[in-house]
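Excluded from the complex is one protein chain; the other protein chains are retained at their positions.
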Amino acid sequence: MRLKLSMALAVLFGTAAHGAERARDLGIPFEGVPGALNAITDVKGVTVGHATLHGKSEAGKAIHTGVTAILPRGAASGSTPVFGAWFAQNGNGEMTGTAWIDESGYVEGPVMLTNTHSVGVVRDAVIAYRVGQGDADASGYWWSLPVVAETWDGHLSDINGFHVKPAHAIAAIENAKGGAVPEGNVGGGSGMVCHEFKCGIGTASRTVSVDKRAYTVGALVQANYGLRDSLRIAGVPVGQHLRNDRVYSEAMPKPADTGSIIIVLATDAPLLPHQLKRIAKRATMGLARMGSYAGNGSGDIFLAFSTAKPADRDGAPSTAEFIGNERIDPLFEASVQATEEAIVNAMVAARDVLDGIDGNYAKAIDHRALIDLMKHHQRYQKPTGTK
Amino acid sequence: MRLKLSMALAVLFGTAAHGAERARDLGIPFEGVPGALNAITDVKGVTVGHATLHGKSEAGKAIHTGVTAILPRGAASGSTPVFGAWFAQNGNGEMTGTAWIDESGYVEGPVMLTNTHSVGVVRDAVIAYRVGQGDADASGYWWSLPVVAETWDGHLSDINGFHVKPAHAIAAIENAKGGAVPEGNVGGGSGMVCHEFKCGIGTASRTVSVDKRAYTVGALVQANYGLRDSLRIAGVPVGQHLRNDRVYSEAMPKPADTGSIIIVLATDAPLLPHQLKRIAKRATMGLARMGSYAGNGSGDIFLAFSTAKPADRDGAPSTAEFIGNERIDPLFEASVQATEEAIVNAMVAARDVLDGIDGNYAKAIDHRALIDLMKHHQRYQKPTGTK
Amino acid sequence: MRLKLSMALAVLFGTAAHGAERARDLGIPFEGVPGALNAITDVKGVTVGHATLHGKSEAGKAIHTGVTAILPRGAASGSTPVFGAWFAQNGNGEMTGTAWIDESGYVEGPVMLTNTHSVGVVRDAVIAYRVGQGDADASGYWWSLPVVAETWDGHLSDINGFHVKPAHAIAAIENAKGGAVPEGNVGGGSGMVCHEFKCGIGTASRTVSVDKRAYTVGALVQANYGLRDSLRIAGVPVGQHLRNDRVYSEAMPKPADTGSIIIVLATDAPLLPHQLKRIAKRATMGLARMGSYAGNGSGDIFLAFSTAKPADRDGAPSTAEFIGNERIDPLFEASVQATEEAIVNAMVAARDVLDGIDGNYAKAIDHRALIDLMKHHQRYQKPTGTK
Partner (left out) sequence: MRLKLSMALAVLFGTAAHGAERARDLGIPFEGVPGALNAITDVKGVTVGHATLHGKSEAGKAIHTGVTAILPRGAASGSTPVFGAWFAQNGNGEMTGTAWIDESGYVEGPVMLTNTHSVGVVRDAVIAYRVGQGDADASGYWWSLPVVAETWDGHLSDINGFHVKPAHAIAAIENAKGGAVPEGNVGGGSGMVCHEFKCGIGTASRTVSVDKRAYTVGALVQANYGLRDSLRIAGVPVGQHLRNDRVYSEAMPKPADTGSIIIVLATDAPLLPHQLKRIAKRATMGLARMGSYAGNGSGDIFLAFSTAKPADRDGAPSTAEFIGNERIDPLFEASVQATEEAIVNAMVAARDVLDGIDGNYAKAIDHRALIDLMKHHQRYQKPTGTK
């Protein structure tokens, strides 16, 4: 398997392979004003890295999986936590480290996304990585509770082969950078499927003004949820029109929604942990705009953090700036909007995977058909630029 | 004031005054299959009563307020609790009795909806009513934690006049019955406003099949939330088109969303308390379909209960039937759909209030304009009956 | 009834009637260093007021009830909120306003304690009081969610007579002051019973040093929980030795614990809302030291707030000082210790009530017997002063 994985690792350190359009390039209308990149990396300091595995196992089984790392403060994430909070709209999934987020109000270190069966290896790898960096002081327990979340890519990938290794987790971390974020079949999103279309990683952002100060909210999703029927895009019931290549046959009894979605919201707005909990809860509302009802099998788990507060986790009394609750609405609205667009971006950026495990496949959504539906419903909005 | 209130009480015991259309009568498309009444009262045993106060105080101030009572088991609600759970998407509001719901898994007695400043009087009145009925046994503490929720009708009504009296709470309870539920400007919804349109009480239901058994999910809302801009109906961005008579002038700086919405979901499906928590959390997703982002000022608090389990609160080991988690999705989907339609029904059923306090007013949404928007966006669905 | 209540009101505005010893005056050992008053009022700015009703109703039924008000910032509590959080160890009780505490991170206005059946009247009275003071601006919804908690005094008092009136709530607020806090059969604690001894209001405090700064944690309890058997004081199984005058006869089947305890923790240490949640959860541990297992019937609900943050609820970005999590332990320990001592103080300060409703009575714990038990178990600690 060594050879094949090194092929995968070539992809891993590369930049985004495909020159994908994004949702608003197709004329899909969204509310609000995106940041320069329309990506989570519009939040200053946030970096994102992917380790992508596409290949075959020694036993000949298809591998489409990987790891995505979000570093709230880039390379400084290890030493300088951010205020954070999480929320589960439907907890059929794993996000490690959440008890400590609730308790401490902090997200410490990177936020890792991978497949369901690789949460453990990624978790321990993050600890080992930090031990290796000499972060391991006597009171180092706080970095021993990494945040690792997952969705299940077993429809396309040999998830029971446990192909993600510690090196992939570390590669995702070390590969993290600012700028445009590769989307679709990359990193943790490599093998993901949503609304029965090929899906994966997507991102978006919004800028808002509060008391004349500009703030950014960025979203990054690993989207793997939902049935075709329920899909709405920009309010149009797309899933009722585009019926091709459903994962579940029309003849089948209605299947359970066994997917999941991890949504990470980042902001530079100064918010306290209990306010970030409120931000995390707005991810539900962006997801709901897509038609989701958060099916039983779906692990819909969300994380929000603010890069505004400088360190001082353990120090003498320190201070935190924060926005008054009565001024927070633009950030709520931005969170809903960025979540919605990030999901559509994940879907638009994804490419067909035809060689999945056990003969399974997942096709990307048809961009042309999507444009036509927008036009039919008087929702098409002529693209003005390329974000 | 005595005279004026007795006039109000005439309304109170009357049936629904207006022969209102409902949302689907206008051609607004919804998913799923409604029950016979398309109302929370499709859930067998559930009754609803309103006490409606429209008038003027002795000081000449406008009164548009009231109380709505939902009795999970009709007249037997006092002696026989139901399994229940609650959830706050945004807790800027009051729902009393929730600590005990969390702890016990039960909703005991009626569920009362009123204005923000009358929660206390209604709460104590419910206790007194039950004392008066001789329910007051030694271990009666359990009926001493009534569930009373509120939204703020001070835009139209003299909320600081405290016009709701114990008799109104009791009237709402005693007036409760099955059958069609009056909607719009009635009961607790009398003075409510949503998306800057006159709003109030709305209801809807869905029937689903799980393992070949039919179940019903009913929703009742007291809707008072949201700004005009964000309003979506059936995915159409209605609020961006209908700009008349906004509560907040276009010239004004963007106002905070200071409204609220209480959503009550009832079902006859056998669900355990932790499953009903899941149902309650789906109300968020129905609300989100309307464009809401749950603004800071909005008390978006939801309650779900199941009428399936027969009593036996204190008994020897008893048994509860329940649906396996893996079969629960149709109930989730129904909860989202019923919530969405109940809100639109509240808006469609409401009628202009032009004589609000301090010269304020709120106009109902224009049905004709709404139909036109549905047609323009290819979303109009010809009404087939009248529910 | 007017005459009798005016007699009660004489008590109401008086100072503590009895020159009661406090727990440590009896030689009961406690850990930690109390503040000057060993009371919640050691936290600068906090004031406490009681309205006490002892008397008989017109129907001749015994009344032993009242209202206690805790004002986090004294008279400025109405306009200047404090950071706060709450926790229910067992939610068989009511504390209104908690959804907004969770959401906003603030406690706004006074914290009111009363009997179970008077939560409503006290709640609405707090709103009316603030309306009367002209606090009622357009966005005044935030003061419309008062915090009112309760325990059940129906064993001694005519709780079904609803004898608490708005005037009593207002009297408790207006009577609030700093300095020594009357304990025992006063205010909301007038008719309360714990571990089958007469009980009521108790308070205590601790001072700690964090990074060379001194902070105070104060506790105030309205204690009405627990059976005799389980009572431990300073680790001594007192309840197994003192068997007199149990509320429940030895011959009776073991009764349920149907009491409750409200615990309010105040501190001047700068803590953020999520940290105050942690403080509130420590109240459980102080309660557990008394032998409680938080019986099903017990509403064990706790509130914590910090007076450190100055106002600015709605302002432009403001700042909050806070103590790093890694320095917080002394405040946790102080919270446990102050809770424990406040409960014992409530018990020690209480006086026999022999004329309860229906011939019921509750005797105070025997101070001499308690001292003897401490000595027998080598736990007696000679009092050094009088706090």
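Just so it is clear, A, B and C label the chains in written order, and each chain counts residues from 1 on its own.
Going forward, a contact is a pair of C-beta atoms (placed from the backbone, for glycine too) under 8 Å apart; a residue touches a chain by one contact, two chains touch by 3 or more.
No experiment lies behind these values; they were computed from the predicted model shown.
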- Query: Quick one: which of B:Gln275, B:Ser292 or B:Asn345 touches the chain that's been left out?
  - Reply: B:Gln275
- In the full complex, which of A:Ser144, A:Thr207, A:Gln240 or A:Thr319 touches the chain missing from this view? A:Ser144
- Message: Which candidate, C:Arg22, C:Arg228, C:Arg246 or C:Arg278, sits in contact with the chain we can't see?
- Response: C:Arg278
- In the full complex, which residues of chain C touch the absent chain? 89-90, 230, 232, 234-237, 256-257, 278, 281-282, 284-289, 292-297, 325-326, 328-329, 332-333, 335-336, 376-379
- Note on the structure: Against the hidden chain, chain B presents residues 102-106, 139, 210-211, 213, 270, 272-275, 278, 312-327
- Across the whole complex, the chain not displayed is touched by chain A residues 88, 90-104, 116-125, 127-128, 131, 136, 139, 141-142, 144-145, 152, 160, 162, 256, 258, 297, 299, 301
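In this section, only the chains that are shown with their structure count from here on.
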- Task: Kindly work out which chain lies most centrally, taking the average of its C-alpha atoms as its position.
- Result: B
- Find the geometric centre of each of chain A and chain C from their Cα atoms only, then give the gap between the two centres in Å, rounded to an integer. 46
- Query: Centre to centre, by mean C-alpha position, how many angstrom separate chain B and chain C?
  - Reply: 35
- Message: Two or more other chains touching the same residue: where does that happen in chain B?
- Response: 90, 256, 297
